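Right after this comes chain A.
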Amino acid sequence: MLSVQNLDKRFGGVHATRNVSIDFPDGSLTAIIGPNGAGKTTFFNLISGAFRPNSGKVIFDGQDIVGKSSLEVVRLGMTRAFQVAEIFPSLTVTEAIMATVISHLRKSWTFLRRFPVAEAKARTEEIIELLGLADKAGTLSRNLSHGDQKLLDIGLALAMEPKVLLLDEPTAGMGPDERWRMIGKVQHLWQVKKMTVLFIEHDMDIVFKIAQKIHVLKYGAVLAQGTANEIRRNQDVIDAYLGADHHLSAAVGEA
Partner candidate 1 sequence: MMKAGFLRDLLFAAAVLIVLIVVPFIFTKPSLRDFLIYVMAYGLLAMSLNLLVGLTGLVSFGHAAFFVSGAYMFGLLMQSGRVSIPVAILVTVLGTAVLALVIGAICVRLKEIYFSFITLAFQMFIHSIILTWVSLTGGDQGLRGGIPRPPFFGIDLSSGVSLYIFSACVFVVCILIMRQVWQSPFGYTLRLIRDNPNRANYLGVDIVRMKLGVFILAGAMASVAGILLSLFVSGAYPEFGFWTTSGEAIFMIMLGGSQLFVGPIIGAILLRLIEHFVSIYTEYHGLVLGIVILAIVLGLRQGIADYIVEFLQRRKEARAAPAQDASAKDATFAKERIA
Partner candidate 2 sequence: MNLEALASCLSSSACAVTQISTALIIGMLLFMVASGLSLIFGVLGVINFAHGAFYMAGAYIAFFTYQATSSFLLAFLAGALGAGLIGVIFERFIISKVYGKDILMQLLVCYAIILIFDDLVKIIAGPEYKMMGMPDVFALPPLEFAGGFVPAYYVFMIVASLLIGAMLWLAIEKTRIGKIIRALAINPQMVGALGINTTLLYAAVFGVGSMLAGIAGSLAAPTRTLTPGMGLSILIESFIVTVIGGMGSIVGALIAALLIGFTRAFGAIGFPLFVDGIMFGMMAVVLIVKPSGLLGREIAR
Partner candidate 3 sequence: MTKTTKGISRRRVLKGAGAMAGLAAFGAPHIAGAQAKVIKIGLPTILSGRVAILGTSSRFAVQLAFNQINEAGGINGRKFEVVDRDSKGRPDEAAKVTRDLINNDGCDIIVDGEASSGSFAVHEVVRDLGILCLHTCSETSSLTADPKQFSKNVFRCARQGIHDAVAGGSYAAKIAKEKGLKKWATCSPDYAYGRDNTAEFLQYAKVFEPSIEVVDQLWPKLFAPDYTESITKLMQVKPQAVYSALWGGDLVAFIEQSNLYRLFQNTAYFSGGLGDPPILTAIKNLPQGLNTAYRYNNGFPSSPENTAFCDAYVKVAPHEPTNWAWQNYAASQFIIEALRRTNGNTDSSALAKEISGMTVKKPFGGAGITMRDSDHTIINYPVAWGKTVSKSPWVVDYVDTEWSKIVELEKEWKKEKGYA
């Protein structure tokens, strides 16, 4: 479905992404991890068309999408949710999702009809149901709790019926219980929708629990890749994390 080959990106003197090659099979759930500044978000920005790589290929659904604008990439079927929820503060949950469904249906230019359009209704309700936000459907986005805003952000991405979904730290800024609830939902969505999902995550417990495959980035390069068990035992990874993040060592210890 998605395959990255020899991706390279420099910002002036900073070499943010170094020769990264990863395959993401169709329908997989993959985690991208790495210490702060490892270039995880840059990696997302490169494949979603926000930045243009200096070299390398991004093969999506059989075609190289390097050089396509983020808009074109979205329309091909790759959407993303953000580390800090990117939502539409003054719209209600229903309005925001329905407007996005309309965008997906390519009906954004419709002047002659009224807003809640019939053909978008079922899909909107389905997504809200899936997110578990039914009781907050009429709430303004900016009045949602932090966790619900993150959910809505993901819901907006889902409204585009993506083949590939990029999630940048879906659990950022949440308490421990909320994290598990959130990631449970992500896993559920993945199972229901049968999408290819990539997510960036800091919480190792979560990563090891749900990811089918894990890729570790450090200084923009792939440090290690494999299943949870392989990564857990990888000495490079342990070394990389010990300096910066003791959480991993705790996680390793527990396991």
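How were these picked? Simply put, all candidates are chains of the complex that A comes from, given by their letters.
As a working rule, a contact is a pair of C-beta atoms (placed from the backbone, for glycine too) under 8 Å apart; a residue touches a chain by one contact, two chains touch by 3 or more; residues count from 1.
Since we're looking at a predicted model, the values are computed, not measured.
J.: Okay, in this complex, which of 1, 2 or 3 is up against chain A?
T.: It is candidate 1 that touches chain A.
J.: Using the touch rule from the top, collect the residues of chain A that touch candidate 1 in their complex.
T.: Residues 48, 70-71, 74-75, 79-80, 82, 86-92, 95-96, 98-100, 102-104, 107-118, 139-140, 142-143, 156-157, 159-160.
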